[in-house]
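Report on one structure; see the data block that follows.
Only a single protein chain was left out; the remaining protein chains are all shown in position.
Let's turn to chain A:
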Amino acid sequence: MSFYDTLLKLESMPLGEQSGQYGRNDVERALSREKLDPEDLLALLSPAAVPYLEEMAQKAHRITRAHFGYAVQLFTPMYVADYCVNQCTYCSFSVEHDFARKKLTMEEVDREASAIAATGLRHILLLTGESRKDSPVSYVKECAGVLRRHFSSVSIEVNPLSLEEYRELAACGVDGLTMFQEVYDRETYARLHVKGPKRNFRARLDAPERGCQAGFRSVTIGALLGLSDWRREAFMTAMHARYLQDRYPGTEISIAPPRFRPYLGSFSPESDVTDRALVQIILAYRLFLPRSGLTLSTREPAALRDRLVHLGITKISAGVTTEVGGHTGGGGTPQFEISDERSVPEIREMLYRSGLQPVFKDWDILAEAPV
């Protein structure tokens, strides 16, 4: 059993355009319930829910304050390598793009980490391009060992790994895993992932579950919104999160709702995800999964991020660069263009102004230090 089996069954539900069959009564019933079922989630993502966005927002706000208070955790991604063996039509790191690839040495990782830690951040997300050859598990492990000297929590966003490899990383202090499925629609997935191991839909889909089994404290999933019908993608993401939450109660499951951003290539998304749609997605996530983390990236513009933090967001990135070595002036190629270029102190001040408390440290790694 894996989420793949669940996904096959869910594909028969009225997804995407078909969700137009839901009406006001369905939305009102969903809003009145404490524990929502998949039909409620579909209703909240459907066009019928649009007139209820304010009501959804009020409820999402109440739930978030009860469970998380005013705390919003800060983190930043750190790109250490941009070598990639996949050809994905929507990503700068795709193997088809010709640019000078980079991979940080441990000295450079240490320098980059020092620069980030000096801003007060204690949570770091380590990223690589997807290449087992250029950024193998041993490299990720070595980087994590350096990062542990600077941060109280180290998460990774790398190519899907085996259960044993995840266990190895968890044992040496990596405590979080982020794995974006990118697209849950299998046909679209096959079309957008032209070459490379990333074509294996199932291997990617099961990676978060392997992360839970390996003992990572937190696992973050998500779809890259815009690559396919957003209602369908948001529904599958939330169902995936609930699947993991039900089976691995000790793991904190979070969702990130990134929207497509300009990158090195010329691909245009087929599904336009408006600000209103993004709000609807975030609210539906919060109502369906009251205790899940919700992560907001710098793909969204500053003015919008300032508003979204009140709708259920519990983690936010700050001081972001998507280039390898970007925190120490590395000058690599950005994976995508960010929209909110504010520094850590600026994000901190924004949160305080919004009546929220920036949490720089929310965990201490308890695993033994790697040898």
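Everything below uses one rule, namely that contacts are C-beta pairs under 8 Å (C-beta built on N, C-alpha and C of every residue); 3 or more make two chains touch, one makes a residue touch a chain; residues count from 1.
The rule we apply is simple: contacts and distances are computed from a predicted model.
Engineer: Write down which listed name, "Iron-sulfur cluster-binding protein", "Formate dehydrogenase", "3-isopropylmalate dehydratase small subunit" or "Thiazole synthase", is the UniProt protein name of the chain that is not shown.
Structural biologist: Matching "Iron-sulfur cluster-binding protein", "Formate dehydrogenase", "3-isopropylmalate dehydratase small subunit" or "Thiazole synthase" to the record, the invisible chain is "Thiazole synthase".
Engineer: Which one touches the absent chain: A:Thr251, A:Gln280, A:Thr295 or A:Thr333?
Structural biologist: Selected residue, touching the omitted chain: A:Thr251.
Engineer: With the full complex in mind, choose from A:Gln18, A:Thr89, A:Ser114 or A:Ser152 the residue touching the hidden chain.
Structural biologist: Checking the options A:Gln18, A:Thr89, A:Ser114 or A:Ser152, the one contacting the hidden chain is A:Ser152.
Engineer: Take the complete complex as the reference. Which residues in chain A touch the chain that isn't displayed?
Structural biologist: Within chain A, the residues that touch the unshown chain are 65-71, 120, 122, 152, 217, 245-246, 249-253, 291, 352, 355-364, 366.
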